[in-house]
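With one protein chain withheld, the remaining protein chains of the complex are depicted in position.
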Amino acid sequence: MTKPIPIQHILTNQLPIPEKLLTSYNQLGLNETDLVVILQLYRFLYGHNNFPTPFELASILTIDEKECAKILRKLIQKNMLSIEQLENENKQLSEAYSLEPLWEKLYTTVEEKKDEQLEG
Amino acid sequence: MTKPIPIQHILTNQLPIPEKLLTSYNQLGLNETDLVVILQLYRFLYGHNNFPTPFELASILTIDEKECAKILRKLIQKNMLSIEQLENENKQLSEAYSLEPLWEKLYTTVEEKKDEQLEG
Amino acid sequence: MTKPIPIQHILTNQLPIPEKLLTSYNQLGLNETDLVVILQLYRFLYGHNNFPTPFELASILTIDEKECAKILRKLIQKNMLSIEQLENENKQLSEAYSLEPLWEKLYTTVEEKKDEQLEG
Partner (left out) sequence: MTKPIPIQHILTNQLPIPEKLLTSYNQLGLNETDLVVILQLYRFLYGHNNFPTPFELASILTIDEKECAKILRKLIQKNMLSIEQLENENKQLSEAYSLEPLWEKLYTTVEEKKDEQLEG
């Protein structure tokens, strides 16, 4: 009884993620819940929401807001996540998460394994 | 002291994943570990490895082979994962995982929410 | 003298496109300029701009606005592009391009070739 799904909806719903993150989070001392928090953060950043609250993040996770805030703190302590001050054209300050420290860690220290990745 | 990372390595390391999976796994009764097992399976399928073993999957997860096999069984019982018989041109049979039941569930039952997704 | 490029900028700049379009536009009777117009349209739709003008499209192409409008008409005549009426919650009407006819053509008639594609 369902009508066919527009292919366009499927196409524009694709989010490219760093495959290396999927293959290396374990080596970086992260577990599956940490990984999913990172992926959700990345999704928000990709969609131009630079500072999602733990409440916003937790609303789509199975863990609660408090547990989520704890993981964010852990990622900051592990130097994988940072908080940056942004200034807009009206000199207003705002805060933004940056996953840049994680990407640098990921693409420099784990670089030698790149050729094996697409093969799985 | 690290040499600059070739941009090409970063570019060709991107894996497009269904964003809807990230926003809806909770509603589908899945937790973060289930989600990561699905993402790893998807990664193998994308790379043309159609039937990774629980051992192969567990080698990149923090959970062990036994726990991984249990999640695969759960996904099959929940009708999100199926095992298909493939026949090659030499009439040899092989088995392949299919996530098609999950994609159908995801893009039909959760379709009404599509517009909110890119916004985060 | 250039400062290193943030990896995050490279990552969030990736746009997933249907590979089949790249391998099949010729068979569909399209040339390279037609293909690039489609890719630009797709980029606008992906970014939630549903009805870019020929002027907007031409500003990033080497062809002019008039030539661009001609290609859009050709795509509509070939039944690859359609214009749809959208109604928002305030009952206001607006027009939107849809590439759905192209995707259906692409993923049904050219489906049998799928296995050769990732290999190049």
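The chains carry the letters A, B and C, assigned in the order they are written, with residues numbered from 1 in each.
The working rule: a contact is a pair of C-beta atoms (placed from the backbone, for glycine too) under 8 Å apart; a residue touches a chain by one contact, two chains touch by 3 or more.
Nothing here was measured: the structure is a model prediction, and the numbers come from that model.
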Displayed partners of the chain not shown (whole complex): A, B, C
Absent chain, residues of subunit C that touch it: 2, 5, 9-10, 12-20, 22-23, 26, 31-33, 35-36, 39-40, 43-44, 47, 49, 52, 56, 60-63, 107-108, 111, 114, 117-120
Sites on subunit A contacted by the missing partner chain, in the whole complex: 4-5, 7, 10-11, 14, 16, 48, 118
Interface residues of subunit B (partner: the chain not displayed): 6-8, 11-12, 14, 16, 18, 45-46, 98-100, 103-104, 107
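Here is the rule we go by: only the chains that are shown with their structure count from here on.
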Mean-CA-position distance for subunit B and subunit A (Å): 17
Interchain centroid distance [CA atoms averaged], subunit A/subunit C, Å: 27
Junction residues of subunit C - those touching two or more other chains: 7, 11, 14, 16
